[in-house]
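Left out: one protein chain. Kept in place: all the others.
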Amino acid sequence: MTALEFHGVRVRLGRGRQAKEIVRGVDLEVPSGTVVGLVGESGCGKSTLARSAVGLVPLAAGHVVPGRRRAVQLVFQDPYSSLDPRMTVGAAITEALPRRRLFARPSARPPGAAAAEVARFLDLVGLEAAHAQRLPGHLSGGQRQRVALARALAARPEVVIADEITSALDVSVQGMVLNLVKDIQRELGLTLLFISHNLAVVRYVSDRVAVMSEGRVVEEGPVDEVMGSPRDPYTRTLLESVPRLR
Amino acid sequence: MRRLRTPLGFAAVASLAFLLFMVVLGPIIWAGEAVRTDTMALNQGPSAEHLVGTDGLGRDVLARVMVASRLTVGLALLATAIAVGGGLVIGGLPAVLGRRAGRLISGFIGLVVAFPGLLIALVLAVVLGSGGTSAALAIGLASVPAFARLTQTLAASVAGRDFVAAARVLGVGRVRMLFRHILPNIGEPLIVQATLGAGGALLAFAALSFLGLGVQAPDYDWGLLLNEGLNRVYLNPAAALAPGAAVALAGLAFNVLGEFAAQVFGGRATAAPAAGRSARPAPGDALTVEDLRVAYGDAEPVKGVSFSLEPGERVGLVGESGSGKSLTALAVAGLIEPPGVVHGTISSGETAMVFQDPMTSLNPALRVGTQLAEVARVHGRLSRKAAWERAVTRLTDVHIAAAARVVRQYPHELSGGMRQRAMIAMGLMGSPRVIIADEPTTALDVTVQKQILDLLREVSDRSGAAILLISHDLAVVGQLCSRVLVMYAGVIVEDLTVERLRAGPAHPYTRALLASVPDMAADRSQPLATIPGRMPSPAERLPGCAFAPRCPLADSRCHASPPPLENGVRCWHPVAGESVTVAEKGSEG
Partner (left out) sequence: MAIQTSHPWAAYLGRRLMRFLLSLALLVTATFGMVHVIPGDPVRAALGVTASPELIAARTAELGLDLPIWEQYGRYVTGLFTGELGQSMVSGLPVAQTIADRLPYTALLALVAFAVVMVTAVPVGMALAAWTRGGRRRGLELVFTGVSGLLAVVPEFLLAVALIVVFAVTLELLPVADVTGAMGPEHYVLPALALAAGPAAALARIVRVEGLGVLSSDYLRTARAKRLPARLIHLRHALPNLLTGALTIGGLLISGLIAGSVLVENVFAWPGLGDAMVEAIKAKDYPVVQGVVLIYGGAVLLVNLAVDVALGKLDPRSTIRED
């Protein structure tokens, strides 16, 4: 496993006069095998930063390590649009599997191998092998997120970025997905960047946390330190605003 | 297929049968009749021998109509094939070629598509000359821009979805993306439009032949027959109506097939009709609700809810999605529409509502001021000037800076937080006794959420209005309210103060809810509690307690009979006095 590093990353979105710099110089490191949470409010650039790490948006400046394709995988927020409705679960995961040799045709692979791999990843996320034949339309939101996670893992990434993966789920399902993410991260020693606007969830999952505001990282450090004694005024405002029952 | 039993299904089958009959059997059965001339019976009207009469050479018109169907439909299908093929290629190019070239192509398509197809077809007919196949080419090419635009729009909407991005991250190439991900997802609407397009092509063909620009003699299609018939309409009107009817019926057949395909692919729900309302007597408490039920056909999302609010009291109504909390709020506000039916008694004073999504809840076509002022003008009978002045005052009351400018703006010009403040201000234009806020902060950032909750508290303190706050978030409710009602599967399962909630609720569901959501003090080394199973849907009716299948404390009594609401708890085994630690070791699932 390697670390995820952002060095001086800037991202500009929009055309011509409407262009706006969304990410304005971010230096951030996710140490190998750890979970770093990224929090911020809407428009702060955390999702754009994630997309720049996987090549979905071009970098205006700076670079991201690792820069290789497929080394970083992204799990999206909306379970209802992150899976192709016309592909079975098995086909979606198979599409993610790495090709053995550079010019190998799918038929060159022994027939059972792909299915076995698919079953392995389904098991990893707590789904039965029989789910491979099903279409996403027949799965619940929580199950779909698990498939999305399996697909990301099947690509054998070095780094996984989870972008608001529980925000669209029901409260009772959220817990199950969070438990799963923690277990898998520990088991595989994944390097994980966990993005969310929910501070309590980020605190629960992460070892370190970074706070983003208006395209910049304003504070970063071990999660207890940042959430217990924040230094930046924005972080303080954020923490004060979190509704607490007790 | 069950769908075939609907009226549309029957119509679709009949249409297909009609088309097949005409095209396949028509020329076979009537071929002889169609060419037989009878100089003794020229231009006759309908008779027993010639159902629609004869033409200028004594030929049976009906027979000619039947024989012409193959050519007519065939040419129409050819034109459609050209249109769809060309449209797919040109419309699919932007997805494959990349941004610059794609924008150029789509810009060009946008310019051409403005011109009506028939006009382009006529121009092309000039260039290509008359005749059946040239006309088919003309009509086909004239429809390419429309199909290209459709393909492109559909492809673009699919391309914007997350699974396409996910495929890109996996390294899927452009061509495979087009064939494996994009085309299969746009196939269905394209088939529908192609079927409808075939009908359009048929009509366009008839038009061209009718004008003399399509099929030329000695070949004949329906359009040409229509032309012949029109020339002799005063002698034998039926000879003009018969080919016309054929064109209309065939066009209709294609349309019905297209609509049926759309229904098969889309899947439409049929609503059950109903009617009903509830009584709204005078106030006593700020709000009293007795045995409220809301039903939609067989389903009963709200199964008997009773509670009351004292003046100035702030009460939270908490539940997950499907618990019925939003419908309860809507019913209290009198906003349930048919086919929903409301039973029960609701009595309240003047009510103001704050909805969840201020972007969709404010009318995008009207200025903010108009939407505020009309409340005062309609109910307060204020003049236009006075109403607008009050609007500015209220906007200032909710801490919107530069209220005089904002009042003239449109909703899309305000930020999310400002819009929600404007909604609250709108509720304050009258003198509400109850403010019902349905998830007012769910769509907002956490810092804005705090401001809105503070504002609601301030409003309630100043005006004395009671607040009913609906939310799925116990912490949010804890910030604002003094009392909490917990809903599950359409009923209230617990009614407790926020202190009790902090100290340890009695109902197992409330406890499980508290334990499964991480808060800022959660123990990171423990897994989160999860609640196995799922909430019953509104159509399900369980004999006992609705939570029993998922409850760790359930016994046979719980499964058999529903517990009543007693001492604020609806449970046979309420938990006494223990606090809940987040990430309790509950049963995993």
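Per-chain numbering from 1; labels A and B assigned in written order.
As a convention for this text, a residue touches a chain if its C-beta (ideal position, glycine included) is under 8 Å from a C-beta of that chain, and two chains touch if they have at least 3 such contacts.
Note that this is a predicted model, so its numbers are computed, not measured.
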Query - Residue of B:L51, B:V175, B:V233 or B:A521 touching the missing chain in the full complex - result: B:V233
Query raised in the report: From the list B:S361, B:T396, B:S482 or B:Q526, which touches the chain that is not on show?
Result: B:S361
Report summary line: The one of B:L4, B:L57, B:A101 or B:V126 in touch with the missing chain is B:V126
Report task. Out of B:G160, B:G173 or B:P338, point to the residue that touches the absent chain in the complete complex. Result -> B:P338
Query raised in the report: Of the residues B:G26, B:G87 or B:G251, which one touches the chain left out of the display?
Result: B:G251
Query raised in the report: Taking the full complex into account, what residues of chain B touch the chain not shown?
Result: 110-112, 114-119, 122-123, 125-127, 199, 203, 206-207, 210-213, 226, 229-230, 233-234, 237, 240-241, 244, 247-248, 251-252, 255, 271-274, 333, 335, 337-339, 351-353, 355, 357, 360-366, 370-371, 374-375, 378-379, 410, 412, 423, 426
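One rule holds for everything that comes next: only the chains that are shown with their structure count from here on.
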**Report entry** CA centroid of chain A to CA centroid of chain B, Å
**Finding:** 30
Query raised in the report: Which of the residues in chain A come into contact with chain B in the complex?
Result: 41-42, 51, 54-56, 69-70, 72-74, 76-78, 81-87, 95-96, 148, 151, 155, 170-172, 174-176, 178-179, 182, 197, 199-201, 203-204, 227, 237-238, 240-246
Report task. Please give the residue numbers of chain B that touch chain A in the complex, ascending. Result -> 161-163, 165-172, 180-181, 184-185, 320-321, 416, 445-447, 449-450, 453, 472-476, 478-479, 498, 501-502, 513-514, 516-522, 524, 527-531, 588-589
